[in-house]
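Notes to accompany the following structure.
Of the protein chains in this complex, one is absent; all others appear in place.
Showing chain A:
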Amino acid sequence: MNTLARSQSFGALIGVAVMLAVFTAIDFSGWWTRATIANVIHFAAILGFLAMGQALVIMTREIDLSVGSVYGLTGVAFITLTPDLGVTGAVIVALLIALAVGFLQGIAVVKGQLPSMIVTLGGLFTARGIIYVWTGGSVHNFSEDARADWMTRLLGGELFGIEAAILWLLVIGVVLNLMLWATPFGNRLLATGGSEDSAESRGVLTDRVKIITFMLCSVLAGFAGILTLADRPQTHVTLGELLELEAIAAAVIGGCLLTGGRGSLIGAVLGGFIVTSFRYELIALGAPSSWFITFVGIVLIVAVIFNQKLARRLGHSV
């Protein structure tokens, strides 16, 4: 119990419990339906990837505002390149594009010594602009062949009777958790976020750590975009708009402190679950969809206050 309370995801766990209790109490029949739960789980899994990437970046004491656009750009690249490269080729090239975006942003942040908030805001607009130019604003679709491709079925739809996105989230979630908590790279990532000067004085190549983390964040966002489109292969230019805000909200609700060095990937995924749940419960309650952003804002503020209090109680300096 003590270690649980000390872990950064404790707040998010409580949040999930409280939220489920409240939804059950106020709207049992609307919330516990097959359609609502299926939607929530699918989109929470997708958001989970973005939230984990964001969490890693926040743990290095940076931020990545570009993930919504990178999600869209990678998804668009995946669909648009498939006729020429085949599904597998398109997946590879699309992920390479995401990696390149992360690399360029990371380089700009560490070599230009620029705030990541500004660099990735630039990335947000640039990537979105490329989507408009590339698609010409038109909708692209998958051919029958591409829908039947083994790669498409591995990424979208169901595997062993479970949604592919969920299985992928489990696998990648476990890998990322091991990387963060059980490898030298993870130790250096946490150190970089905790105190960059101290990490550097111990020989940690903090610039390299940050660049790799930005690349991980972008490739996770891109992969989420591909998973979405493999499931429903249709592009539109606004794909992933405002998703960066949901990802940041999820990471923060999940216990990542913006002061760096502390956070939880499991918490970030739970945070994504909370954000997504609010969206579908509001729909189930028949509220106008525009209320969603307001609710995310409120949940975010409550979560930040709660997590701050928790951190202070544990004696962290935040």
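Everything below uses one rule, namely that contacts are C-beta pairs under 8 Å (C-beta built on N, C-alpha and C of every residue); 3 or more make two chains touch, one makes a residue touch a chain; residues count from 1.
By definition in this document, contacts and distances are computed from a predicted model.
**Q** Assuming one chain is omitted from the figure, identify its UniProt name from "ATP-binding cassette domain-containing protein", "Transcriptional regulator", "Sulfite reductase (NADPH) hemoprotein beta-component" or "Carrier domain-containing protein".
**A** "ATP-binding cassette domain-containing protein"
**Q** From the listed residues A:Leu50, A:Ala199 or A:Ala251, report the one that touches the chain absent from this view.
**A** A:Ala199
**Q** Specify the residue from the set A:Ile41, A:Ile58, A:Ala77 or A:Leu190 that touches the hidden chain.
**A** Answer from the full complex: A:Leu190 touches the omitted chain.
**Q** Which residues does chain A use to touch the chain missing from this display?
**A** Touch set of chain A with respect to the missing chain: 178, 182-184, 186-188, 190-191, 193-195, 197-205, 260-262, 315-317.
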